[in-house]
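A single protein chain has been removed from this complex, and every other one stays in its place.
Presenting chain A:
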Amino acid sequence: MSTTTKLDVPDSATAKASPAKPRRGLRGSPTLTFWLFTGPFLIGLAIFVYAPILWSLWLSFFEARFTVTPDKFVGFDNYVYMLTNEDFVGSLGTFTVFAAFIVPTTWALSLGLALLVNRLRFMRAFFRSVFFLPTAVSYVAASLIWKMSIFSGVRFGLMNTVLGWFGVENIAWLIDPNPPWYWLVIVTARLWLQSGFYMILFIAALQNIPEELYEAAAIDGAKSGWQTFWYITLPQLRATSTAVILLLLVAAYQAFDEFFNLLSKTTWGRPPLVELYYKALGESQDYGAGSAGALILTVLICAVTLLQGKIMGFGRGDESK
């Protein structure tokens, strides 16, 4: 700011030519500037996020079948229905198991990849791109590849072909839930899609760790390898790890695409969003019950996020480093 104030002093001749002139407009009204930059985003947020949430809240107290403008008030009936619905409650359980597994696995895999790529002397950019590339693939496209070619149940599916060399019978990966092979399909698809992105975050964090720390540790007698990793690298990555875990949890909560595309007409392996889609918003068209379920889910997500922030200290900034 101080530099622009100084620029006001020169005479009008230089001011005319000065490219800094338009900045005066911005500086003139910080409030206007604030709204100008945040406005479009806030409008979008209000229209596409807050309005639907409020509408959901309203809908959840009505019997809204085949309409989003209902008139029959039913109080908490929809909440009671959703909370006593085995499928919905079961889906919350499914999600918990899924999140408990996928979050640490993705975290570990992307950290592992980051450490490997970071140690590379040559071709680093190549490997970084190769591992990052799947992030650009759509979940739907990846699901179809996993479903139709890799984990197809017929004898010419990739996995079944490989197993066939060892004389193993064909496995209907996605169709037969005993044993639950479908988890293998879902987890591998998700790992492939997500790890690259978090790997990039870890690489950035790794490059931010000052070299002096390692040098000091070496002088103090820390062995390179496990010891250095455990006492230097990992603590230095704490802020990034926390962010990654939070992002992974959010991603797990949002799980929809690959479940929806990989599993059809099942009553298992449905995260809450898929369950809500099928039971309420899809074919049954029960918007009241669906909204009630969505709000229950929203409350749960808020609670978990706050709890996680409290435990892991996300957003506390530098002190957590």
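Everything that follows uses one rule, which is that contacts are C-beta pairs under 8 Å (C-beta built on N, C-alpha and C of every residue); 3 or more make two chains touch, one makes a residue touch a chain; residues count from 1.
By definition in this document, contacts and distances are computed from a predicted model.
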*The chain that is not shown, which UniProt protein name from "Acyl carrier protein", "Lauroyl acyltransferase", "Spore germination protein" or "Sugar ABC transporter substrate-binding protein" does it carry?*
"Sugar ABC transporter substrate-binding protein"
*Who touches the missing chain here, A:Ala172, A:Leu191, A:Ala243 or A:Ile301?*
A:Ala172
*Per the definition of touch given earlier, which of A:Ser138, A:Thr188, A:Thr267 or A:Thr298 contacts the omitted chain?*
A:Thr267
*Which of these, A:Thr67, A:Asn118 or A:Thr135, touches the one chain of the complex that we don't see?*
A:Thr67
*Given the full complex, what residues of chain A touch the hidden partner chain?*
12, 15-16, 21-22, 24-26, 36, 39-40, 43-44, 47, 63, 65-68, 86, 148, 151-155, 157, 169-170, 172-178, 264-268, 277-278, 281-286
